[in-house]
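Below is one structure, written out as structure tokens; the observations come after it.
Shown here: the complex without one of its protein chains, the others still in place.
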Amino acid sequence: MKISAQKFLTSGPADVVALEKSIDDGEIVAGDVLCVIGKTEGNGGSNDFTRELASYALEDLFSKKLKISKAEVRNRIIFSLSGGCEGVVTPHILVFSRSGEISKQKFPKKRLVIGSGFTRGFRPSEIGRQAQITETAFVIKQILDEMQIESVDDVHLIQMKGAVPDFSPEDAKFARKNGQSLRCDMSYSRAASALGAAIALDEVRPIELDDETVCQDWSIYSSVASASAKLGLKRTEILVFGNSNYWQGDLEINHGVLKDMLDTESVSDTLAGLGIVADNPEDPILNRIVGVFAKSEADLRGSIRGRRHTMLNDDDISDTRYSRCVLGAVIASVVNDTSIYISTRAEHHGPCGGGTLAIIARQSMQ
Amino acid sequence: MKISAQKFLTSGPADVVALEKSIDDGEIVAGDVLCVIGKTEGNGGSNDFTRELASYALEDLFSKKLKISKAEVRNRIIFSLSGGCEGVVTPHILVFSRSGEISKQKFPKKRLVIGSGFTRGFRPSEIGRQAQITETAFVIKQILDEMQIESVDDVHLIQMKGAVPDFSPEDAKFARKNGQSLRCDMSYSRAASALGAAIALDEVRPIELDDETVCQDWSIYSSVASASAKLGLKRTEILVFGNSNYWQGDLEINHGVLKDMLDTESVSDTLAGLGIVADNPEDPILNRIVGVFAKSEADLRGSIRGRRHTMLNDDDISDTRYSRCVLGAVIASVVNDTSIYISTRAEHHGPCGGGTLAIIARQSMQ
Amino acid sequence: MKISAQKFLTSGPADVVALEKSIDDGEIVAGDVLCVIGKTEGNGGSNDFTRELASYALEDLFSKKLKISKAEVRNRIIFSLSGGCEGVVTPHILVFSRSGEISKQKFPKKRLVIGSGFTRGFRPSEIGRQAQITETAFVIKQILDEMQIESVDDVHLIQMKGAVPDFSPEDAKFARKNGQSLRCDMSYSRAASALGAAIALDEVRPIELDDETVCQDWSIYSSVASASAKLGLKRTEILVFGNSNYWQGDLEINHGVLKDMLDTESVSDTLAGLGIVADNPEDPILNRIVGVFAKSEADLRGSIRGRRHTMLNDDDISDTRYSRCVLGAVIASVVNDTSIYISTRAEHHGPCGGGTLAIIARQSMQ
Partner (left out) sequence: MKISAQKFLTSGPADVVALEKSIDDGEIVAGDVLCVIGKTEGNGGSNDFTRELASYALEDLFSKKLKISKAEVRNRIIFSLSGGCEGVVTPHILVFSRSGEISKQKFPKKRLVIGSGFTRGFRPSEIGRQAQITETAFVIKQILDEMQIESVDDVHLIQMKGAVPDFSPEDAKFARKNGQSLRCDMSYSRAASALGAAIALDEVRPIELDDETVCQDWSIYSSVASASAKLGLKRTEILVFGNSNYWQGDLEINHGVLKDMLDTESVSDTLAGLGIVADNPEDPILNRIVGVFAKSEADLRGSIRGRRHTMLNDDDISDTRYSRCVLGAVIASVVNDTSIYISTRAEHHGPCGGGTLAIIARQSMQ
């Protein structure tokens, strides 16, 4: 089997014209599509309707092409759309497809494989606590088992949409009285998702963390997580990206850890791991880059490299918008590509003020 | 004579505590101070009062130290404060002083020299047209004559605050009737200031431009201008930064042209011209950087390196804020310093979508 | 024949649940629907995708219910969606249907009638000039002829989406050279639409205006226009709302002119004309109000009732957002209803700083 990927720059959140043409031209087989990951040009916040508009257009398209209902489309394809194309970031979607036969035979080169799964539904009291972490880790391990991956070192990106189940004021009051105030918000859900990934990949041992670690001890983190969270979502959606000798195609993934938002060195190192030297922005070798996924946020301590930043004290513009703008610009300046997937709020994603980075590149076909 | 420079990171627009201490400690002689260039943490727009607050505090301080009135302070010291510390940019002020005796003798190394001057007052009808360009060029040449600079190649930064004189609705109507609609706005004033610099430094020959060039033909530009504009200002304030064998001290300036906002190569090249290799962000050699001045803006054509950006179509956040955020992050990632002077709106400052860049660094004292 | 109207408060731009239920329950006949006018919760600017999302959902719904393509839906039903629910304004849609037989007989009471039409396609050079004004007026008069309206005094609202055809840089240059710089923008299009309405209703005589009036002489205006404009739209879409003795139903419309954005007196007077006394916010009589349509903007002179406002000098928040917030709050405080249609940019809509207002209320059925 092999994973294919195609990127489409969009003219707006609802633009699926080029994708539709690719399907019509036979370049993409609609039935093979696994997931669509993209950036839309909203504010990335609670009133960002560009994700909904993009989903609407994508579901419509696949419903038409696959001749199934929109609900069936949603069950079949994972849409992971993130709002916020601040600064130089170009709105785009990246479409991943799976095709071919399962192989029992190992190929010489490791190639990209994608696994997916869902946690069980969570109760509000579980979010941001051990229960969510443990279940998330458990499901990731299950997915890994199915992916024909040899080692956790071959996992480079775990993209998650974390559960934030609805709860009533009574639930909140009951929890408060029991001394376990609810943590059922997006911040804690992202944090626990990331820590679940860290446990699953043996980055952190279960004994090293407890409920108090979550959103408190930033020295404990995952190097490959990329978690968002969604209000009202009952279970966490998980996509795991790794490399495997049992998979073919021409895609390979690598990852790095960003020490801070200006860490171009880690970007270069991650490229180097894929055999790409980023010293010349006009080098066609950079065209081999298929997808860049980065997660970071404004350093919570209010400074970067020892100097004050003002992102956290600006009531006019959210620090998440600044962070995406900074991160997108810095990475684009190295990879010579502005159509990159950057995302903010990075609780336990790399060190405080830093984050996680994954890059998918084309290699020789095998 | 020599130019000295000291940078102070500020905790807010009115923070002059460290500067005052430096004066009290004798590190800076208040009477030697030529100009203060700084970034304050406002929005950089028409309702940015952080510049006014910073000016208030600085004038207050120098009035107290020099025992002269605030009006006299304003006549003596040029304050060039720019709002907008988006993203990682650290609010700061850079204080330039001049001391020593005029030298008739040439020293082996060229060192930083700063000249200053003012144009005559402009009429509203002159702004954005040949009259402003010619007068600006004329005054820059006069300043150069006084600076003991050998060649226009030794000029690396011309910092200007452009005139935008007040006018009445009748003035506007009169001009419109005469077929020469007023251009008396900040955009045209910055444009004409930059073109004046280009003429003064022989980057452009007078015959190559006319009134129609201004804000139309972006292929005509200056490589060293950094112009802002101020409503109500009658004459343009000009600061010229260059290197001269007749000046001592340990400061040298160099400049480059940014091809676009992601052009890290030009930043590296400009550093290289000062003998600084920027391949290692932890190299203490980067500490030699004293001041970085960059000017650019969101590419007016709506794309960067062939891909769409959304900075010009966002009604929530001004493209100037995005641009400063991008530019500050990209340059900081190379120079390992977030206290840099970035400024936007860059009409005829470098190519369309690009801009101008100047860096001052410490060298051996002579 | 009669016009019916139903209002649905929405939980988001794509919420058509209640409307669909009304259709399924037979309360609304999908085939009778004439137009849908609504407010969505975006920023009302160029990157407001909530209108597109709402249109997507509405077209989808009517396509399903009428079993026709989305393109056919768009040809059949006018969707007039306006972004920006600042402050207390509640997102909502108002669905107008037409049913029954054409009557040759006059009924005792005048009741609401809606007419619609389109101008011919405009050339870019016509926008904002006499050509657009004249054609707009001509089409409005044609629509009036079909509406069985006795007098222009019976017209109370002309809702228009103005053409702003695409043009090339060459078109612009050609026009500039001919001394007739293009006015092909949203501002001029709205202005000419409003002036067209003023001509059609004999508020202004053709001789009283020329090209120079447009966006210059604010004393010339319409009292019933409500024009928006859309980039890329080739022809202007027009909806005319009036009262007629030949129409039945229980709806009546009235209008007033807002002297400024705080003009509660005109709101009360307009209600009074419909027999509604607005002295008690808990009076159930206010429930008779079906739709409120207001258009205004921040006074361009920078003051209101002689005192300075800061709406035009705030680079963080657009004056259109402030204006809708002010207008929505002031009107809601009188009509005790926050689900009102407020819209900004009001060139030649009422006096400078004021605007137009129309209210539809339920009366006795006839």
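Chains: A, B and C, in written order; residue numbering restarts at 1 for each.
Everything below uses one rule, namely that contacts are C-beta pairs under 8 Å (C-beta built on N, C-alpha and C of every residue); 3 or more make two chains touch, one makes a residue touch a chain.
Quick caveat, the model's predicted, so the values are computed rather than measured.
Asks: One chain is left out of this view; which of C:Met261, C:Ile276, C:Ala294 or C:Ile359 touches it in the full complex?
Replies: C:Met261
Asks: With the full complex in mind, choose from C:Met1, C:Ile68, C:Leu274 or C:Ala329 the residue touching the hidden chain.
Replies: Per the contact definition at the top, the residue touching the missing chain is C:Ala329.
Asks: To test your reading of the contact rule: which positions on chain B touch the chain that is missing from view?
Replies: 12-14, 41-42, 47, 49-50, 52-53, 56-57, 60, 316
Asks: Which residue numbers on chain C touch the omitted chain?
Replies: Within chain C, the residues that touch the unshown chain are 9, 11, 41, 43, 85-91, 261-262, 264-265, 281, 304-305, 307-311, 314, 316-317, 321-323, 325-327, 329-330, 332-334, 336-339.
Asks: Touching the hidden chain in the full complex, which residues of chain A are there? Just list them.
Replies: Per the touch rule, chain A residues meeting the hidden chain are 43-48, 179, 310, 313-316, 318.
Quick note on the criterion: only the chains that are shown with their structure count from here on.
Asks: Roughly how far is chain A from chain C, going centre to centre by Cα mean, in whole Å?
Replies: From the centre of chain A to the centre of chain C is 43 Å.
Asks: With chain centres defined as C-alpha means, what is the inter-centre distance between chain A and chain B in Å?
Replies: It comes to 41 Å between the two C-alpha centres.
Asks: Residues touching two or more other chains, restricted to chain C: which are they?
Replies: 47, 316
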